[in-house]
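Only a single protein chain was left out; the remaining protein chains are all shown in position.
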Amino acid sequence: MKVGIIGASGYSGETLIRLLSRHPEVELACVTSRQWAGQRVDSVLPAMRGLTGNLCFSASQPEELAAADIDLFFLALPHGVAAEYALPLVAAGKKVIDLSADFRLSSAETYQSYYGKAHPQPELLHASPYVLPEWTAPGWESASLIACPGCYPTSILIPLLPLLAQRCIAFDGIVVNSLSGISGAGKKADEYYSFCERESSVVAYGIPRHRHLSEIEEQLSFPAQRAVVIQFTPHLIPVSRGIATTIVARSTASLDAVYAAWNDQYASRPFVHIASPGKCPETRHVVNSNRVDMSAQLDERTGNLIVTSVIDNLVKGASGQAVQIMNLWLGFSETAGLL
Amino acid sequence: MKVGIIGASGYSGETLIRLLSRHPEVELACVTSRQWAGQRVDSVLPAMRGLTGNLCFSASQPEELAAADIDLFFLALPHGVAAEYALPLVAAGKKVIDLSADFRLSSAETYQSYYGKAHPQPELLHASPYVLPEWTAPGWESASLIACPGCYPTSILIPLLPLLAQRCIAFDGIVVNSLSGISGAGKKADEYYSFCERESSVVAYGIPRHRHLSEIEEQLSFPAQRAVVIQFTPHLIPVSRGIATTIVARSTASLDAVYAAWNDQYASRPFVHIASPGKCPETRHVVNSNRVDMSAQLDERTGNLIVTSVIDNLVKGASGQAVQIMNLWLGFSETAGLL
Amino acid sequence: MKVGIIGASGYSGETLIRLLSRHPEVELACVTSRQWAGQRVDSVLPAMRGLTGNLCFSASQPEELAAADIDLFFLALPHGVAAEYALPLVAAGKKVIDLSADFRLSSAETYQSYYGKAHPQPELLHASPYVLPEWTAPGWESASLIACPGCYPTSILIPLLPLLAQRCIAFDGIVVNSLSGISGAGKKADEYYSFCERESSVVAYGIPRHRHLSEIEEQLSFPAQRAVVIQFTPHLIPVSRGIATTIVARSTASLDAVYAAWNDQYASRPFVHIASPGKCPETRHVVNSNRVDMSAQLDERTGNLIVTSVIDNLVKGASGQAVQIMNLWLGFSETAGLL
Partner (left out) sequence: MKVGIIGASGYSGETLIRLLSRHPEVELACVTSRQWAGQRVDSVLPAMRGLTGNLCFSASQPEELAAADIDLFFLALPHGVAAEYALPLVAAGKKVIDLSADFRLSSAETYQSYYGKAHPQPELLHASPYVLPEWTAPGWESASLIACPGCYPTSILIPLLPLLAQRCIAFDGIVVNSLSGISGAGKKADEYYSFCERESSVVAYGIPRHRHLSEIEEQLSFPAQRAVVIQFTPHLIPVSRGIATTIVARSTASLDAVYAAWNDQYASRPFVHIASPGKCPETRHVVNSNRVDMSAQLDERTGNLIVTSVIDNLVKGASGQAVQIMNLWLGFSETAGLL
């Protein structure tokens, strides 16, 4: 199988290149970048030396890509741009995994409300399943376009979805605080994200309506079978990679029931690690891995369940998860190229 | 006035040395350290070169210190040890500001419950006012022993106390997440706190009953006039200094009322900065300062108030606040030595 | 005395604001910034809250500044721009301390060779003494325009000048490696200096002719009484502040003679700390201070002297040194506002 990455010079793109160039089952045949077209991948991204051979960035005309001998494309493009590529590629019979937010919502209205513009391809919204590999029910494989979940959402949905489905927590009053490494903001020239401005500093942001909230609440509402409204506060912390999420929810079941709900869903999955109560996971243990590590604790004083989870925002929160989706889609081992 | 620091070789002690050696109104006449007795301060702490002259660490027998020509002592000792010094010093007529947790609670039972041992000097608990300079009502100045608030508590109480007093938020359901720099754990030889283990890693800890919770809830209960139980989750982040706190509480008043409650209490105070809604404070702006910076925002969707505050855990969260207390106690300008 | 800072929104400018707003002898009456004119200093630079009162950035027309009621100006401007301000200010009778490289060289040819353009005010080059306060001989005080040494040069010249003057090392074959924090590159929006690109990375740069080399070699040549050519390699390391310099030179005298040369020159100076052989100084001990810490060691195997020195590039390497020059120039205590 031949795969391509469209928009491969950002952090998610670079992580995809690394994962796919070592993948045992696919050939990375095409990586595009408007900025770097014509240059060797390993001259633009020196960390790729020895991995990408003579591979060069190419230009990225949708029509040419649609005509290329490539079976599956990853879109690692900014929001709004990805949609421009999805339609011609799908029309040409390609499989497409989109890492942007363009196809994560089922409602064009919600998209407009959170992203401030009309959705560019609303007709595709219902043909593009949102696939969280450990949760999404089989059937999505027949689609042509898959929406890959966002980084904050992955760290929140993996622990919360089974707890809502199994009614282990109350639907209202959920409070989520997430701490993200700075790569989540993308590769960019911006004084605010310069080393000296970010080093040693912590700040909350995106209050009260971070864009990922739309995706999180929509996904939570499915098992809850009603609208779920949460309080979500992201923070920027001075590390490159990693997300740590802390969730407080009113407990409506025992801690055993919480762990049972998790184990039922995840015990056999290679990329979810359920740690004992009190063993809070640390981001250093998941950086460069595709895992979610998580644990839960009950506070008898407040009646709350406290859940903590960690991921690498660029791997399980983006590129690793996209490769995991590809593995399942194409019938490879779920862990191929990801250990 | 002559002042002394007992237990001066840790991070709080070092910060006190720096502040007091430059203070325009007092003479730092005595710094003790069992480990370093007899050595020059600036040979043990090279950052003090040029600030402490020939000052040497001395031994720390309580009786000798009680007899010394020193007007006021700062105790920068571990919990449990501070109490051993407080009694003889107070008995000898010294003023004492204790930076440990030993005298922060009014109840010996709560102390035992959170610190796991009987309080060593329970008779002093009611003679040792807890002084948060911007909040505590006048009258505390007649005491001989002052309990200086902890770092997490300072970042939480400064924003929350006026909101409870003015009934701007509900008493129940308060959720606090705090992120602390690693100096909060003290200066120690411990693999867990080594550079390579901590660099780039984030972790929640102390769930569900961090020791500071006892002090936070006791203080919150006074303006609320009832017990207040909160959900408090501290996190360790890879910076040396700084605490960022994010508080979610059910709003029972307008955002204007919140800001009015804050301005009534703090508008004239030099070390509290009230930022506009949406301007989340950043730790980089308060590191090395004695300020609390804070702001609030209302989430119409959830009905919650979201408050964020930042401090330097070693300055406003410990040594700077202790100097501020001294300034007020001894009748100096509140900002003397602190700008 | 009233002082002003022209170009006050960069890192050197911000450090100057901090130092001058707390200075006991001067009033910071004017800070200019084209970008921020009209805005409060503490809204642009929140770390200044509580220090700068209502002070606002003003525009920076040279003529207006020349007419202002200000006794002394600091120029914290980019190279080439500083020269535009120096002439009118000096002509108007102001004292001027320039932190840029514009007036550090005595030769317009050398300037052109290293900075790639003709010097904008060559007639001022001989009227602008290069003042390294611990080294420069008295007499410079009668000038109107003072060139403040650069950051790398300060860390190199302080240890080396007495050793050349006292013939403790050979004139040729000197090898200097310096490691600098990223604030040395200035405040800017540049992907290369973004947090994620710089975090955890080290790189040499500026080989073989970093611009500071011109200034270093010119200054070294004076005590040597001949041209001195050195090998200078700067490195960028992932910290905000601090320079560590390691110098290797062929020894032509005993280690005692080295320390004697240093002590003769510096023993009475408040901002030079001479550490014992083998006690290599660390940048953490000088960050936020105006000190140079240094030590030396002799390698019997190679016959080389190895000198290590550290400074804070923004304080002793820029703004602190400029204030120190002002203190000496205006007859204040050398340490005023700098401890």
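As written, the chains take the letters A, B and C, and residue 1 is the first residue of each chain.
We adopt the following convention: a residue touches a chain if its C-beta (ideal position, glycine included) is under 8 Å from a C-beta of that chain, and two chains touch if they have at least 3 such contacts.
Everything quoted here is computed from the prediction, not taken from an experiment.
A.B. asks: Tell me which of C:I5, C:V239, C:A261 or C:M326 is the one touching the absent chain.
C.D. replies: C:V239
A.B. asks: Among B:R198, B:H235 or B:R291, choose the residue that contacts the chain missing from this document, as touch is defined above.
C.D. replies: Missing-chain contact among the listed residues: B:R198.
A.B. asks: Could you list which residues of chain B touch the chain missing from the display?
C.D. replies: Interface residues of chain B facing the absent chain: 11, 182-183, 187-191, 193-200, 238-240.
A.B. asks: If you put the missing chain back, which residues of chain A would it touch?
C.D. replies: Within chain A, the residues touching the omitted chain are 22, 46-47, 49-51, 200, 270-271, 273, 281-282, 284-286, 288-289, 291, 293, 335, 339.
A.B. asks: Touching the absent chain: which residues on chain C qualify?
C.D. replies: 173, 175, 177, 179, 181, 197, 199-205, 207-209, 229-231, 233, 235, 237-242, 244, 246, 248, 278, 280-285, 287, 297-302, 304, 306, 308, 310
Basically, only the chains that are shown with their structure count from here on.
A.B. asks: What's the farthest chain from chain A if centres are computed as the mean of the Cα atoms?
C.D. replies: Greatest centre separation from chain A goes to chain C.
A.B. asks: Determine whether chain B and chain C, two copies of the same sequence, contact each other through the same residue numbers or different ones, counting it as same when over half of the numbers at the interface appear on both sides.
C.D. replies: Looking at both copies, the contact residues mostly coincide.
A.B. asks: In whole angstrom, how far does the Cα centroid of chain A sit from the Cα centroid of chain B?
C.D. replies: Each chain's C-alpha centroid was found; their separation is 39 Å.
A.B. asks: Compute the distance, rounded to whole Å, between the mean C-alpha positions of chain A and chain C.
C.D. replies: 47
A.B. asks: Which residues belonging to chain A are in contact with no fewer than two other chains?
C.D. replies: 197, 199-200, 238-240 - these are the residues of chain A that touch more than one other chain.
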